[in-house]
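Quick one: the structure is below, and I'll ask about it shortly.
Note that one protein chain is taken out, while the other chains of the complex remain in position.
Right, chain A next:
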Amino acid sequence: MSPDPVFELPAQCVTPTAAPIVIDNGSFQTRAGWAAPAAEFDSPRLLFRSVAARSRGAARSETQIGNDIPNLEPLRWLLKSQFDRNVVVNFEIQELILDYVFTHLGLSSEGSVEHPILMTEAPCNPLHCRQMMSELLFECYRVPFVSYGVDGLYSFYHNNNQRNLQRPNTGIILSSGYHCSHILPVVNGRLDALNSKRVNVAGSQAASYLQRLLQLKYPGHLAAITLSRMEELLHGHSYAAVDYHEELEKWRCPEFYEREVHRIQLPFSGKVPGGCVSAEERQERRAQQLRRLQEINTRRREEKLQQDQERLDRFLAIQELLEDGLLDQFHKSLMELNMDSAEELQSYINKLQLAVEQGRLKLLQSDGGEGKMENCHNFSPLYGATPAFNMAEYHQLFVGTERLRCPEILFQPSLIGEDQMGLMETLQYVLARYTPEQQEALVSNVFLTGGNMQHPGMKERVERELLALRPFQSHFKVTMATRPGLDAWYGARDWALEHPAAAGAEGWISRQDYEEKGGEYLSEHCASNVFVPMKLAKPVPVRPAEPPAALQTLTGASAASATVTVAPAPSLSSDSADVNMAAS
């Protein structure tokens, strides 16, 4: 990835009115650019992965963002994203990303960003997250106006304009991104949020599934099978089957396999597979181990033999004592040996003599045996021929049915163990909540968007499954976005051009709105979430003595003690009593 240039701030984006900056804040990629009518602003200026590489300790200041990182893999463990699933939770990193965006767009105004900002958010974005985002934009960057919208809806808006469909539009959007896929029904130009559904399977799950499959198939290449390479494979070499079982049957046939399998050549690594080349080494090692064991055995036998011999000698000496007639000494030694009579001594002597003889025999045998073994070993290297080893082939990955299985997890999450419904089953569930007339209207404009929908064959698959779901001979139409990954940005830009920012304009939140109605306020428009007004207690810092249980309990406590007397501050803290805080 080559680093992004720092663009010059174009004059027409400042005068006569400050042009809005459109930021499509995706969990995979961030796309940012100007919303200005001229042709040069037709595409997003900045397109980069939404990651920041932050190392710990002293190097923390050298954070690299997006395209500043030439290669993601060495820094994989340092990469952090502001997202948790499809929702922004880490606003420090969001701040870093916004800094990057504004710097590279050429902004240099002091103390504030003077352009209205249009950002995308998740469908049914939690209020806390919107509050934090608004706080970041209004307090830190002092933007004049902010607008939030859903990326799938912007894409829908853009494509409907392109197709000159009459407004207000009705349709159902299947949007599949990096972390989640959504089903968003749009009725008369507004999102029907209550009937929307989200399936937690999308691009990132497909990439990690592919990675695990290949790592298990090729355990020797564990480190070489990286997520970046998997994403390449997914984007370039995978496809969605129109009929999954039929397609799998095709893969059974060896000719089909030979034609369709994709051989991926990994870069050379010095690693040698454990076992192929060093057959001789293995034999050598085995021989060595055997020899060692035998040596130990013989040594042990020798020692035992020696001990027995010594004991035998002692006993014999004592017997001689008896024969010589030194009875007293004889009895004394017998007592020392803990024996009672001469017969016992004799039996011990006999046993020992037997044992000594056997030991000697065994030693002789093993010596002879060892000699034989060594002869054997000398022969084997002559006869053993190592098979011809192809280093290039060893570093090849054969990607066959995996090409088909990974996009399939969107339709059958049970492949990865998720028990949620797949995309089409969820669509059926959503449609069932409408009357048949509404269903007809919705299904006549099925719209596919999102980066994960770019697999070849997705549209045909959706059409085939929809045919199975809908009543006999009913009509439906499926459209794919013209640029599934980028259309959200284009749609947002179109919307911004058609709805210029002004105080009180539909869809725009002004600084005053933010201060009066709080950070979680949303101004609804045709491509936005539904706003359910709910007073979120604004976190107010409390005296340090108070132990913070939760943010909201903090404000509760502080509100109770009426510390806040800031005049234009939203009187949210006093309203916090309304909020049902279970924690307090």
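Everything that follows uses one rule, which is that a contact is a pair of C-beta atoms (placed from the backbone, for glycine too) under 8 Å apart; a residue touches a chain by one contact, two chains touch by 3 or more; residues count from 1.
Here is the rule we go by: contacts and distances are computed from a predicted model.
A chain of this complex does not appear here, and its UniProt-recorded name among "INO80 complex subunit C", "LYR motif-containing protein 4", "Stromal cell-derived factor 2-like protein 1" or "Tectonin beta-propeller repeat-containing protein 1" is "INO80 complex subunit C".
When the omitted chain is restored, the residue from A:43, A:67, A:366 or A:420 that touches it is A:420.
Among A:209, A:434, A:447 or A:489, the one in contact with the hidden chain is A:209.
Interface note: of A:60, A:259 or A:475, the residue touching the hidden chain in the full complex is A:60. Residue A:402 is the one among A:4, A:402, A:465 or A:494 that touches the chain missing from this view.
When the whole complex is considered, the residue among A:40, A:139 or A:302 that touches the unshown chain is A:139. Even with one chain removed from view, chain A keeps its contact list with that chain: residues 57-58, 60-63, 84-85, 87, 89-92, 95, 99, 102-103, 107-113, 122-129, 132, 135-136, 139-142, 182-183, 193-194, 196-200, 209, 212-213, 215-217, 219, 245, 248-249, 251-252, 400-402, 404-405, 412-422, 425-426, 429, 515, 530, 532, 534, 536, 538-546, 548, 550-552, 554, 561, 563-570, 578-583.
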